[in-house]
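Shown here: the complex without one of its protein chains, the others still in place.
And then subunit A:
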Amino acid sequence: MKTMLTVISNALCRITGKNVGAQTVPEGARVAVTRNFADFTPQVTFDIKKCDLHRLEAGPPVKAELTREQGLQYYRTMQMVRRVELKADQLYKQKIIRGFCHLYDGQEACAAGIEAAISPSDHLITAYRAHGYTYTRGVSIRQILAELTGRKGGVAKGKGGSMHMYAPHFYGGNGIVGAQVPLGAGIALACQYRGNNQVCVTLYGDGAANQGQLFETFNMAALWKLPCVFICENNKYGMGTAVERAAASTDYYKRGDFIPGLRVDGMDVLSVREATRFAADHCRAGKGPIVMELQTYRYHGHSMSDPGVSYRTREEIQEVRSKSDPISLLRERMLSNNMASAEEFKEMDVEIRKEVDDAAQFATSDPEPPLEDLCNHVFSNNPPLDVRGTHPWSKLKSVS
C-alpha cells in the first residue's frame, strides 16, 4: 500500500510540477481514486478576478488552469486545515488546549494557494495564525495537534505551543506582531547571499501592517532588492478593530510605497496561486520585493478568547460563509465543470475527518513532555549546563 501511495504521490507531483520525492504522502493519507476516471474533465481554464495593481504595468494572468488532480489536492489541503482548526476549537473548549489559539478557518485558500505556487525549497514565515501554514509546509496534523495539546509528540516537543511551530524552510509561528517581517527579509537576504534563486514569503496581517518595523523592512528590502514576497492577509479586523479604525490607508497593497503591489481575492485558491507565482517570479527575476494583499476572512474571532461577534455581526460572518467560502468555491467550480463527483468530495471529507479524529486521539493520549526536558534546548551545540531551578537547591540540567 505504501509503495502504491508513493507512486500515486509521485504522479501527482509530476502533474502539479512539484519536485518528485520532495513530498511524501502524510501517514494515514489516502488519495481519492474514482471509479470512472475517464468520465471527468481532466483540466479546465477558469476566469479569475483581475488584481488591483500598484506600480506594476501588468499583473498576474486573469485565467487559471486547474487539473482535476490539482483541484482534488487543493481541496484536500483546505479541507484538512478547516477540520484541524475546528478540532482545535473543540479541544480548546474542552480545555485540552490552553493559552493562545488563533484559528485560520475561512482563510484556507491563502495557505493552499501560496504553497501551490512556491516550492518546498522556498521559504515561508508567518505570524501567530499559523496552523494552516505549518501544515502546508509539511508538518503532520498529528504533530500539529499534539503541539497544541502540549505533548511530547508535538512538533516542538510541547515546548512551543500554537504560535511556535517550525519545519525546514518554515520559520514559524511568531508571537510578536510584525516581528516576523524583518525576519522574513533576513531569510530573503540569505537567499540572495547564497544566490540560490529561492524566495521568502513573509506574511503579516492587516493589524501588523501598521507596525514601524515593516516600513524599515520595506526600505531595506527595496534598497537591496531582496527576494521577499511580502503578503498581507487582510481579514478586515486586527483583533477587535476594523481596518477603517486602524489604518489611515486600508490599501495595504500600496503601503509598500515604492514597492510594487497587488491586491488579490484571497478566497479564491486559484487567484492566490496565480498571484503568488507572479510575485515569486518578480523576485526571482531580481526585481526586488513585492507586496501582495490577500483579501480574506476569518470565521472565528481573533483567538479562542474572542467570540468574534462584538465588533462584527453574525450576518456578516454568515454572508461570507454562504457566498465566499474558499472550500465551497473550489468544490462548486469542480462540480459544475464535471471535474469530480459529489460522492468523491464526500468520501474525501469522511477520510479527512477520520484522519483528524485519529490525530486528535493521538494528541490527547500522548504523554506530556518529561520533566527532564524542562531545561533542554536553551543553547545549540553546547556542552550541558546547570540551570537554576525555583530555589537554590534545585539544580537542573540543560542539554542541547
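The working rule: contacts are C-beta pairs under 8 Å (C-beta built on N, C-alpha and C of every residue); 3 or more make two chains touch, one makes a residue touch a chain; residues count from 1.
The criterion applied here is as follows: contacts and distances are computed from a predicted model.
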| item | value |
| --- | --- |
| Chain not present in the shown complex, as UniProt names it (candidates "Pyruvate dehydrogenase E1 component subunit beta", "Large ribosomal subunit protein mL48", "Transcription factor bHLH60" or "Mitochondrial inner membrane protease subunit") | "Pyruvate dehydrogenase E1 component subunit beta" |
| Omitted-chain contact residue, chosen from A:185, A:229, A:291 or A:317 | A:185 |
| Residue of A:63, A:287, A:346 or A:377 in touch with the missing chain, whole complex considered | A:377 |
| Hidden partner interface residues of subunit A, rising order | 123, 125, 155-160, 164, 166-167, 171-172, 174-176, 179, 181-191, 193, 200, 212-213, 216-217, 219-220, 223-224, 376-382, 385, 387, 392, 400 |
